[in-house]
Structures are given as C-alpha cells and as structure tokens.
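Yeah, one chain of the complex is gone here, protein chain that is, but the others are all in their spots.
What follows is chain A.
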Amino acid sequence: MSSDAFSSSIRPGSSSLYTRSHSIYGIEDRIVLDIGSLYIKCGFSGEPRPRHILPTWSRQRRSQASDGEAYCISSEFSELYELDMSTRSSSNYNAFEQRLARLLHDIYYRLLLADPKSSKVIILESPLLPVSIKQTIAKVLFQKLHVPSVSFTSAHLLALLTIGQTTGLVIDCGHLEMTVLPIYAARPLIPFTCSSPLAGRAMNARLRKLLVDHGRLILPSTLHRSIAPRTHIPQTLLTPDVIEDIKTRICIVSPVPVSGDSLSDPVDLWKDFSAATDLYHPIATTGEGKSWLFVPGWVRERAAEVLFENDNDDDQKSVVEAILDALCKVQPDIRKPLVSNVLLIGGTAMLPGFRTRLHQELLRVMRSPTESEKRHYSSVLRLHQYLTFADENGGDVFKSNVRAWIGGSLAGSLKTSGPEVLKERWNGTVPDWSTSVLNVGNATADVQH
C-alpha cells in the first residue's frame, strides 16, 4: 500500500510500515527542527511524529551548593528568544546564542543521537521571525555543529501539507504571538500576514492576574481544605512555571461567550456564566504539610477570554479580528478557497474548547456583526456560508502543536524544502522574504534586466 518507489531499503525482520521508509544508514533523512520560544520539536524526516519535544529552559543551569554540584538543572521557565531581538544589547544576544548552542548540542547528542555532520537540517520558520534569530540559528548549526546544509521553510505552508492541501488560511497560535497567514497554491502570501501578541504569553499574564485577585492560598492546617483559612496568593508563589502548569492542565476555553458592554466589569458576568467547578491545585510551599491553591472555576474557564477580546486596537487583535483582517486584505477572488480551508496550529490552540469557541465566534461576527464590525469587515461577512475548518476531514489525527513539524517531515521525505543554504556557501546571511530579490528565473525580472 505504501509507496515502494520511495522506500530505500526493506529492513530484514521488521515488518512495520513505520520503519520501512528509513534507510539503514540514515543518509537520506533530514533532521527537522521547529524552534519555538518555549519548546523545540525535533526529529527525523519521514516519521509521522517528532521524536522529542524539548522545553527550552530545561537543563540549562548548573548549581553548586553545600551538598554538591549539579550540571543539568532546569533553569526557570523562560522563553528562548523574544520578538524584538534586534533592539537587545549584544550581551543578551550572546546569551541567546550560547543557550541555543547548548540546546542544539543536547538535541543532537542526547535526544536524536545523530551525527550532525551527516544530515541536512530543515528549520521551520514563521514569516515574522526576526532575521537575526535565523542568522544565529544558522551560525550555531554551521559553526558549532557543522551540519551540511540548512533550509528555512515556512511553518504555515508545511502545516497545510498535513491536510493534503496547498491552499488555506493557517492560524498559528503560539506562545509569543499569534500569526495568520493565507497561503494560495503553495505560495505564502506574506504581505497579507496578520499577527497579534494575544497568544500563550498574554493568557499567562491574564491567568496570573486573575489568580492574584481572586484565587486563594490554603496553607497547611489541621482543618479540611474546604473550611481551612484562606489567604491571598503572594505574587512570588505564582512563578511562570506554576502558571504554565495550571494553564496546560486545568484551563479550558468556555463555550459560552458573554458579551457585556465595555463599561461593566466582565468579572461579574464571568462568574455568573461559567460552569466549571472550583479546583484545588497542590502547591509546594516551605513548611510541613500540603498547601493548596484554590482556583475558582470561572477563573480557569475564563482566563482564555483574553484571546477573544476585541480591543479596537490595531496592535492587539483578537484571533477573530486577525482572521477577518487577513481575509479583507486578500484579493476577493481567492477569499472563498481560503475560508473553506481554515487550519489551526500551535500549542495554544490545544486548549480544550478553543476550536469550538473560535468557530462560534467567527460565525457570530460574520452572521450578526455589530456596527463597527460591519464597517470593518463588510466585504467578507457573507463568506460565513463557506467557513470550514480544514481538519474536519481527518479530525484529530495530528495534534496542533506538532502539525507544522509533521509537515516538515513530510516535505523532507519528499525531498523538497525551502531554499537550501550549504555550509560551504554560507556567508553569514540567510534567505528571508524581507531581504530577497525576485527570482532571476522570473520572466518579468528578465525583461527588466
């Protein structure tokens, strides 16, 4: 059933479909890396799932104390890079480079167990990733690890490959930002990108604020936790990894949107219209006994509202606004195929209920828009009849946070990828849409020259 033309060798003794397409010596395999700000997905091409998902703050620190030394301690939860890298001082830059070098070294020698010199590398990129970050990634790979070649490929386009299409509207909800990129016939329409910082990090901030204001800490006591005395949660207890833990385990996206006017405090509305139960989250504090964090049910249900809040602010669009903006920017004749193939990727999109709520909100805006929404988006509102989420077909076979990686693996196994930068020809720059000129092979370019 599977393509014999591309399986290079049949291994004796192993009859699984999975292993057949690898060559024994692994020369054909490329290494696919999706370097996010919090998690790096790594693995070999031709495999349907990444081998590992590595947090970027793990094993980066060493410590020495009176009872000994340790070398691979997880440091504090922190992003690997920021989106404004170019404005940072060069000492921070060095720190980023060294941290990335250690992570990549770890990936090759502890996780993938591969010799870096023998496999080409495919790196997934987002259209708004700063060029300096790409250059640093290329520099570390070429100078420290001596990989033979690196090719940067659009993550959004690769994600579309996993549904068998090359046209669609891809929404990447990550940690630092949320990006909407329309793609038509395998061409990413980068000028029509929309992005917004309302993503994982914004939700962490909102969750933190809600917990500080409305959550409670129950210190160890002899009374049962439902009647034990409660205090406010000190800010220092809500470290970023505690917040991330709470967000990824018990937060959901409410299926019930509440629309209040902008003057009233939404907290009361949320309290009334939320169904989730209150929850006790164990937390470690100094001292004997178990402490609990009391998380009100509405807090964990409504912390994600920040992603859907329309702020009338051009810089902080909600997911729905970004999608509609992108549709408006694009030419009218391709809007219909785009809206019929909407694909959600990214870690933040894996929150339970996110898909359903997004679908609902989109339909609501398109079918019954408010006055300001009518003004902004009048040209695209009637497209609601064509709105389909592209993964209805396959469903949940591939998870959203690894879908882009899987697309990269698919592309690598088909021997296609973005423009390849060979180590011998690397001169410090990397190909990027912001710095490249039109292809020389283009007919119009020839005429101009």
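The criterion applied here is as follows: a contact is a pair of C-beta atoms (placed from the backbone, for glycine too) under 8 Å apart; a residue touches a chain by one contact, two chains touch by 3 or more; residues count from 1.
The definition used in the following text is that contacts and distances are computed from a predicted model.
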{"item": "Protein that the absent chain corresponds to, by UniProt name, given \"Dynactin subunit 4\", \"Calcineurin-like EF-hand protein 2\", \"Trans-2,3-enoyl-CoA reductase b\" or \"glutathione transferase\"", "value": "\"Dynactin subunit 4\""}
{"item": "Residue of A:80, A:107, A:129 or A:163 touching the missing chain in the full complex", "value": "A:163"}
